[in-house]
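Below you'll find the structure, written out as structure tokens, and then a few comments.
A single protein chain has been removed from this complex, and every other one stays in its place.
The first chain written gets the first letter, and so on, giving A and B; residue counts start at 1 in each chain.
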Amino acid sequence: MNQWKNFSKGFLKENPVFVLLLGMCPTLGVTSSAINGLGMGLATTFVLLMSNMVISLVKNQIPDKVRIPSFIVIIAAFVTVVQLVMQAYVPSLYKSLGLFIPLIVVNCIVLGRAEAFASKNNVVSSAFDGLGIGLGFTFALVLLGGIREVLGSGKLFNITIYSENYVTLLFVLAPGAFIVLGYLIAIINRIKKN
Amino acid sequence: MSNLLTVSPSPHVHTDDSTRKIMYRVVYAMIPALIWSVFVFGLDALRVTLIAVAACLAFEYLIQKYLMKVTPSVSDGSALITGILLAFNVPSGIPWWIIVIGSLAAMGIGKLSFGGLGNNIFNPALVGRVFMLISFPAQMTSWPSIRSAGVDSLTSATPLGVIKEGLSNGLSVSEISKSLPSQVDMMLGSMGGSLGEVSALLLIIGGLYMLYKKVITWHIPVAVLASVGIIATAFWLVDPQSYVSPGYHLFSGGLMLGAIFMATDMVTSPMNPKGQIIYGVGIGVITISIRMFGSYPEGISFAILIMNAFTPLINTYVKPKRFGGK
């Protein structure tokens, strides 16, 4: 039951985007479509899962004072793995996510979980934590990307829903990301209050 | 207003000002320009205005009643002003659904999300306009031609658009001026543009009425117009072939509309004269920078929104001296 708690808290109670407000740069930058959100979310989930597991395994071998550089190297290694694999097997997604893939390294969520959770807990808990937070992040990005895609380009997962002549362009541009995120956070707060 | 507890020492002067009265005076001040827009653009102008006003009132009522669960304050006239200003800021040929979306953005995002009248940081009508400009750039920049332009052209560019286009193509000012209306025409209102921005003269008359009725003070409009005028003159004197004369900057586009009706919005502008002048100069400088060096031909709406964001800061640092304070 405890592991289920580690896993499920990432969706609502400690959702990295809607509640912790971490990782705002990729959240606002790549969510112009649901597919982009999904790709970014899954890439981050993989990095979170792997780095959480590795860090909780080696946490006792690493002296405190070089903790952060070691964690960053581990995270950066996994990010580069993701980058190379995406470049090789899903080049079109890699192209549309662009610079944001290497930027996962500096995503606060990843280092944040390493510091706050993985360096204090065992492997299994850390794995569930990483997976939960990662999927919560993915959920938030897909929701945000989906809403922006429907309003801003009349499509959802690249399937046309209504004519492009009636789209509200603002939502696929940067201001749309801020506006939609603001209202989503308001709605989540309302839900959590009840 | 009258049942507020007054805690200053006597004697008191009672005025019968209320939010409602002030708001309706602003509406009266806009009527000349509105009538002129109907004359220039035909019944389309009236259609756009009515849709915008109806949509703004409806959204304010619905959101306040069903989402915020407070007593709707539709009758205070502020939504009416937002509606008219929104219509003043769009071309007359715009499809009805775009105005409705713009009204929703103005009332929902610009005003009620912040808590309604008095709490909004940004001018709601401008939030709506910028929202529409970014979302529907094609429809927001196809201005129907005015009556005097003849029947063969369906759309015409605004003077500022013509200037920007010409300068970016490397034409000199004297070549561009051939395709521009005369400055007298622009002053009176014979040029392409959004509904309410075409006649500088009628906007000034409306502004003078508001000044007379003490709805606004002179500080903001004068600061905006003076800073635009001075900067434009300076550039024009240095290089008259690359920069148009200040008259074009003063009388074209939404400068008058923005300076008189939108920058002076009580909720979103600083409270005391010194702050208002800082605010006005800021708007003027940003406007002229966008017009001369930016990618949009017109920048007054962005300028006002940017300075709106500075208003709380200005209010904090430019406080009137307390009575008895040093």
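Basically, a residue touches a chain if its C-beta (ideal position, glycine included) is under 8 Å from a C-beta of that chain, and two chains touch if they have at least 3 such contacts.
In this text, contacts and distances are computed from a predicted model.
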item	value
Undepicted complex member, UniProt protein name, chosen from "Ion-translocating oxidoreductase complex subunit G", "Aldehyde dehydrogenase family protein", "Imidazole glycerol phosphate synthase subunit HisH" or "TRAP transporter small permease protein"	"Ion-translocating oxidoreductase complex subunit G"
Hidden-chain contact residue, picked from the options A:L21, A:V85 or A:I191	A:V85
Which residue of B:T19, B:S73 or B:T141 touches the chain not shown here	B:T141
Chain not shown, touching residues in subunit A	32, 60-66, 69-70, 73-74, 76-77, 80-81, 84-85, 87-89, 91-92, 152-153, 164, 167, 169, 172-173
Interface residues of subunit B (partner: the chain not displayed)	137-138, 141-142, 165, 169, 295
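Everything below uses one rule, namely that only the chains that are shown with their structure count from here on.
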item	value
Rounded Å distance, subunit A centre to subunit B centre (Cα mean)	41
Residue ranges of subunit B in contact with subunit A within the complex	97, 101, 109, 113, 131, 134-137
Sites on subunit A touched by subunit B in the complex	166-171, 173, 175, 179, 182
